[in-house]
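Notes for the one structure printed next.
A single protein chain has been omitted from the complex, and every remaining protein chain is retained in its original position.
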Amino acid sequence: MSVAKSKRLFAIIAMLVMLAMVVTACGGNDGAENGGDNPGGDLVEVKIGVSSPFTGDVAALGTGIRNGAQLAIEEAAPELEEMGISLSMLAVDDAADPKTGVNAANQMVSDSAVVGIVAHLNSGVSIPASAVYNEAGVVQVSPASTNPALTLQGFENVFRVCTIDTVQGSFAAEYAYDELGFTSVAVIDDSTPYGEGLAAEFAAAFEAKGGEITSTDKIQVKDLDFTALVTKIRSANPDLIYFGGMYTEAALVSKQSKEAGFEGPVMGGDGLYTQQYIDIAGAANAEGDFATSIGLPLSEQPKGQEFQDMFEATFPGQTIEAYDTYAYDATMVVVEAIKAVAADLGADAVTSVAGKQAIIEAVAVTDMQGVTGNVSFDENGDTTNKAVTPYVVRDGAWVPYTD
Amino acid sequence: MSVELGIIAQQFVNGLTLGGMYALLALGYTLVYGILLMINFAHAEMFMFGAYVGLFTLQGLSRIEFFTSSGPALLLLYLLTFLIAMVATGILGVIIERFAYRPLRHAPRLAPLISAIGVSLFLQNAALLWISSRSLPFPVLFEVRTFRIGGASISSMQILIITVTILLMLVLDTFISRTRLGKSMRATSQDRETAGLMGIDINRVIALTFFIGPALGGAAGIFSGMYYGNIKYNMGFIPGIKAFTAAVVGGIGNLRGAMLGGFLIGLLESLAAAYISTGYKDVIAFVILIIVLIFKPGGLLGESVAEKV
Partner (left out) sequence: MGAVRNGLVAVNDFFSTRPGRIGFFFVLALITLFLPVFFQAAGNVFMVRIFALVGIYVLLALGLNIVVGYAGLLNLGYIAFYAVGAYAGMNLGFLMQELLVGLGFLGERPENWSYWVLLPFAAVPGVLAGIMIGAPVLRLRGDYLAIVTLGFGEIVRIAITNDIAGITNGASGLPGVGQSVAPVAGQMWVRENLSFGNFLFSKDLYWYYIIVALVLFAIFVITRLDNSRLGRAWVAMREDEVAASSVGVNILTTKLWAFALGAAWGGIAGHTYAYWVGFISPESFNFMESVLVVCMVVLGGMGSIPGTILGAVIITAAPEIIRVAATSPVFAGFLTPEQAALVGDYRFLIFGGLMVVMMALRPQGILPSKRRARELHPIDDTILAQENQQLWEAEHKHESDSDLL
C-alpha cells in the first residue's frame, strides 16, 4: 500500500519538477538579462509582436498578416541597426480564439523587448486582447479587426489601419443601391463579431436608402450545407445576397445559391476579397460576385508594384492575401514610431516604460504614405483612410469594378 | 402554388442529400458501438481522410488522358477513386484500432474515448500541418446538370449522391444479414465472449468492423467534397457530431436505425433551416434527439440496454 502511495507521490513530484524546470526556463525569457549575448553586440534588442491565426480556419489570412509584417521588419531592420537597434519579430499564434489570443497577448507583453503589437485578425480576439496591451502600456495596431467596438473602449494605445465596418457596410449598401441598381437583398451573417457587425451596418444603410431586406439569417462558421437557406432565399427572389463573414462560407453560399437556381450575385466585405473565394465557389459560380475592400487596389498604388515584387522575392509561390498590405502598413507605423522615439530619447530608452508610452504618442500622430494609402489616425485610433474599393469577379479573378 | 410545392420538394431533396452523408457516417459509429460499446470519436476524421485521399487520387488519375477521354472511362475513374479512398480509409481505421484501441479493450469505459479524442486531434492537426490549412477545391470532372421540375431545381449531383448512398447501404445490409462474416459480426455484437467460444476470431471481426465503418465514412467524405466543392482539415467535426446524433436517434448499435436516423436528421435540419430559423437549425436537431430519447430511451429502432460508464 505504502509503496503504491509513494509511487504516486513520486509521480507528482516528478511532474512538478519538470513543470518547474520548463516554466523557469520561460521565466528567463526576459529582455533585460539576455540582452548581452546578442549577435549584434551593443545593439538594443527591440521586438514587434505579431499575432494572428497561423492555425485553424482562417490560417490563410493569418499567415498573410505574418508575411506582411515580416516584410516590413526585414525592410526596416538595416536602417534601425544604424540607430543602434536590432529589430526582430515575435510571432505568436492566436488560433482565432479569444482565450488563446489573450494568452498570446500576455506572452508578448511579458517580453520587455516588445514595444509594439501588430495583432489580431478577428475582432472577437482583438477586443479582449486590447485590455492586456492597455494594462501593459504597449501600442496595438490592428491590421484587420474591423468591428467598431474595438476603438470605442477608451484605450489610448489601440489603433487600426483598416476601415471599420460602419464605413464599409454603409459604403457597400449605397454602392449596391445607387450604382449597381439592386433594390432588394437577402442578408446573411456568420455569427462572428466581424460578420454580424458588417451585415447589420449594411442592412441598416440599405433600408435607409429605401431598399428592401427580404430576409436576414445567421449561419455558423464551419457549416457546409446552406442549400436549405439558399433555396428559401430563391423563393423570395431578391436581387442580391449580402454576406457578412469570411470567404469559405461566402463561397459556399455563392456556389450553392447558383446551383439552386438563384440568379443574382453575392456581395460581401473584405473577408471575401481573396483568390480562395473564387477557387472554392468555382469560377463560373463566382462570376459577377462583388466584394468591397478598403484602400485602393494594389495595382493602382505607387508602392503596390514594389510590395508585390518584394513579396514574390521573399515568399516565392505564395499569393498575397487580403490583409498582407495592412499588416505591412501597421508594422511600418510601429517602426516609424520606434525611429522617432529612438531619435528623441535615444535607442536605450525605446524599451523602457517611458519609451513605450512615447511610442503610443508617436503612433497617434502618424502621417505616412503606406501601401494601402495615406495612413493617419483619428481621435479614436481609427484610420482616416476611408477609401473603399468595390471589386467584382471577372474571368476567375477579382478586379476593381468599373461600369 | 406549384412553385411553393416545388420549393418544398427541393428542400426535401436537399435534406435527403445531406441525410445520405450523415447516414453513411452514422453507420461507422453504430457498427463500432455495436461491437465494442465505445464512441469512436475519431470516426469524424475518417470522413476528412477519405475526402483527401479521394482528391489526391482524382487529381493523380485524371492526369492520365485515357480516363478523361470518354464517358465510360470517366465512370471508371470515379469508381477507382472511390475504391482506393475507401480501402485507404478502411486501412487507416484498422491501424487506429490496432494501436489506439486494442490495448484498451479491458480498460475502464472512458479510456478508449479519450484515446479516440487524442487520435482525432492528431489526425486533424496532421492534415492541417502536412497538407494544408486552407480549403482545397475539389474538382468535378463531369458536367453537373440542374433539372427543373415545376419550381424545384434538383442537380444531377444530388441524385447521384442519394442513389449511391442507398446502394452502399443495401450492399452493407446484405453483407451483414446474409454472409458468414456478417453473421459473425452480429454474433460478436450480441455477446463477444460467447462468440469467441463458438470459434469466431474476435480480433478479426473487430478489425473488419474498423475497416467497413471508416470505408463508408471515407465515401461520405468524397461525396461531401464533390457536393460542396471543397474539403478542409476540420471538415469532419460538424458532420461527425450530427452523424453520431443520428446513430443515437435511430438506436445506436442498430444499422437500419443509423440509416433512418441519418436521413431523418438531414431532412429535419433542412426543413428547420428553411422554415424555422437558420441560426437555430442545430438546436432543432438536438431537440428532436432529446424528445425521441425521452419517449423511446433506446432510440427509434433500438432496444434499451443497461450499461454503465
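In order of appearance the chains are A and B, and numbering begins at 1 in each one.
Operating definition for what follows: a residue touches a chain if its C-beta (ideal position, glycine included) is under 8 Å from a C-beta of that chain, and two chains touch if they have at least 3 such contacts.
All values derive from a computational prediction rather than experimental measurement.
Considering the full assembly, B:252 is the residue among B:219, B:252, B:267 or B:300 that touches the omitted chain.
In the complete assembly, the contact with the undisplayed chain comes from B:100, out of B:76, B:100 or B:159. Among A:81, A:135, A:178 or A:263, only A:135 touches the chain left out of the display.
The residue from A:191, A:215 or A:357 that touches the chain not shown here is A:191. From the options B:120, B:135, B:189 or B:270, the residue with contact to the unseen chain in the full assembly is B:120.
Touching the omitted chain from subunit B are residues 33, 37, 39, 99-100, 103-108, 110-115, 117-126, 129, 241, 244-245, 248, 252, 277, 279-280, 282-283, 286-287, 289-290, 293-294, 297-299, 304-309. Interface with the hidden chain, as seen from subunit A, comprises residues 2-3, 5-13, 15-16, 19-20, 22-23, 25-30, 34, 54-55, 90-93, 97-99, 102-103, 106-107, 109-110, 112, 123-124, 127-128, 131, 135-136, 147-149, 152-153, 191-193, 195-197, 218, 220.
One rule holds for everything that comes next: only the chains that are shown with their structure count from here on.
With each centre defined as the average position of its C-alpha atoms, the distance from subunit A to subunit B rounds to 36 Å. Against subunit A, the residues of subunit B that register as touching in their complex are 3-4, 7, 10-11, 14-15, 17-18, 125, 128, 133-135, 137, 144, 146, 148, 151, 153, 155, 224, 228-230, 232, 234-235, 237-239, 269-275, 277-279, 281-282.
Those residues of subunit A that touch subunit B in the shared complex are 55-57, 59-60, 63, 188, 191, 217-220, 222-225, 227-229, 231-232, 234-235, 248, 251-252, 255-256, 259-261, 276, 279-282.
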